[in-house]
Structure formats: structure tokens, C-alpha cells
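Every protein chain but one is kept in place in this view of the complex.
This part shows chain A:
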């Protein structure tokens, strides 16, 4: 337990001091941290799910408070909470089904029983969910990949189930934890592979001889473009440099290194170039529940330019970037004001101070917001690891990933349905 606390503190420190950059890294580390929290958590005799949820919430609350702007942390905490709930639900249904089964088929051979754990976790959860909620397209689609993942879960899960013969409480608790950890592992896997999954769809979107515009640097966009290149598509990329951090320079260099025809432009030249562009492809910091996008500063301008010229504005986002919250006052509350020194050297700033100023406060203010908010009406398409989606569809997608009980991550005395 103490070493988990140390891990949590370490991660909190990193978040507080803004030492982790990028939502992918943040979400992966959050998931890994929560996994170790879960694995270290002692579960009581009954209401294990409640205990786990409480533990995750306790840590999650601190994590979210440490850097409220990094929405990926909250997303992952909610995803994990959702996983716990789902697994718990599936286990109860499975246990009930198992009891029925064992009552009926007591002397049947092991083959039958081996099928039972196969139905565990996500499939049962999906089934249970479909009874609880109106069936969504996503849940129907979800069946496919999950059956592919079954051998993986069954091999480990089957053992304990096979030995315990009946729905023994203690083994069930171990089973719940085990299943949750497995599911979190899958989540981590998803996060790490989201680039590839998004990039797989590249050929469907980028066509021969097209001109693609992007702004700043995003790993997802890089992989996406390169995937299209590998499939022998030839196209050109315009990269807006993304002031004040000029990460577009890095992206341009990377693209050139991979053999793509690249043009680097200033952010302010976007409007001039947009008429020659076939598609705008950008990364995002977070996707809100209403389909709005929190993205690197400057993107709103690009989106407006794209709308003016009816150029499709495509946002690439891994599912860990989907945030179940609605943006209120996103320009300020969901923004991070970074150091003005990225714009102007402090020395130069101090040079233009007027010592005669009457109020005593400097006449020059330098403001450096990190993010822009792009409203949903400006976005043409989201490409996530599960495919392309309309902005208006986002809330459905979010309903699949998150449980409505977790939107506010605050510890209560008892929770767990």
C-alpha cells in the first residue's frame, strides 16, 4: 500500500508541475497508476466493486485536481470506474447464470463450463447494457472485436473458474479484481495502439494527389499521414507552424524524413492557402460531449477558414480523448495559460517597461493560451480508433465508454450499483 501511495504522489507531482505532456502519455500513465491502485486494493468480503470504485475515486479525485486542464486524466479515471461497474455487472449476471447452469447441468463435462467464462466481461456487459440502455450502434459493433479477444481472457479466467466449481465468494472477489485488471490492461493496450488503429483508416480518407493541411504537431496526425504514404498514396501536406511553440517545424521535418512532399507555412497564411487544400486533418487535446474540440491554439481560425471554403475539417482523436463533460466557458476554464516567455523574452519585456506608469502595473501584458475551442458545427468528421463519427454522434459514443454515475468524480460514502 505505501508504495502505491508513493506512486500516486509521484504522479501527482508530475501532473502539478506540468511535467507530463501530451494526452496519450498522460492517459497511459493514469491507467497504469490506477491498475496498480486496483491490484493493491484489498477487497472486502462483500461489495468489492464498491470498494474498488471508492479507491479509484479517491485517487482519481486527487489526480483531476492536480491538473484540471488535462482532461485525459479525468477521462481515464471515469473509464476505469466504468470498467469496474461493467465487470461487476457481468459477474453478477454470470454468477446468476452460473448458478442456474450448475443447478441444471451438475454432472456435465467441463466443455460446457468452459464456455461460461467465455461469456464473461465485456460480452456479458454488453448484453447487460443492451438490456439497461437502448441498444447503440457501438455496442452492436463492439461484439466483433470482443469475441476476438476472448481466448485471451478465457485462458486465465477459466482456470480460477474451473477450480472453484461453485460461485464461491472469495474466488469471485478475486475474479472481479482480476477481470478489472485485465480490462484495464486492454484499455492501456487501446491507448498505446490508438495511433495505429486511427492510421489504418487513412487510405479511406486521403486520396491521390490531394493537398492536406495541418497545424502544429500531433503524433496521431503524423502516423495517419505516414500510413497513407505507405499505401502508395501520393499527396502533399501543408504544415502551419503552430506559434508560439512552433511544433509544426518538427512535424514538417518528420514528414520530410518519411518522404512526404511538405510545405511549411505560417499560421496567418492558412486562409491564403486554404482554397488549394482538399482536407484539413488535425489532432485534438480533448473532444467534449457536445462534439466540440479543445485543440492547440490557432485551430479555430483554421476551422473557420475551412468552413468558408467548404473544406472538410477532420479531427483525429483516440478514444481516451473523449471527455464526457460539456464545455462551459471553454476559452478560459478549460484552458492553460502558459508562460509568456514563449512569446517574448523576459529581458525584452522588462525593456519596454515604463517607469512612469501611474498605476504601477506594466502597460504590456503578454498572454499565452495553449488551447482553442472549435465548436462542433465547424467539425466535419471525427476519426477515432473505432471509426469515423459525426460531431453530433459524440454523446452516444461517450455513453458507451462512460457510466453516467461517474461524470462527477467525487467520493461518496457508498456507491456501486
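Just so it is clear, a residue touches a chain if its C-beta (ideal position, glycine included) is under 8 Å from a C-beta of that chain, and two chains touch if they have at least 3 such contacts; residues count from 1.
The rule is short, and it goes like this: contacts and distances are computed from a predicted model.
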Name of the absent chain as recorded in UniProt (options "Elongin-C", "BHLH domain-containing protein", "Translation initiation factor eIF2B subunit epsilon" or "Glycerol-3-phosphate acyltransferase 3"): "Translation initiation factor eIF2B subunit epsilon"
Contact residue for the chain not shown (choose from A:33, A:66 or A:180): A:66
Options A:178, A:219 or A:338, residue touching the unrepresented chain: A:338
Sites on chain A contacted by the missing partner chain, in the whole complex: 6, 9-10, 13, 16-19, 65-68, 332-333, 337-342, 345-351, 353, 355-362, 365-366, 368
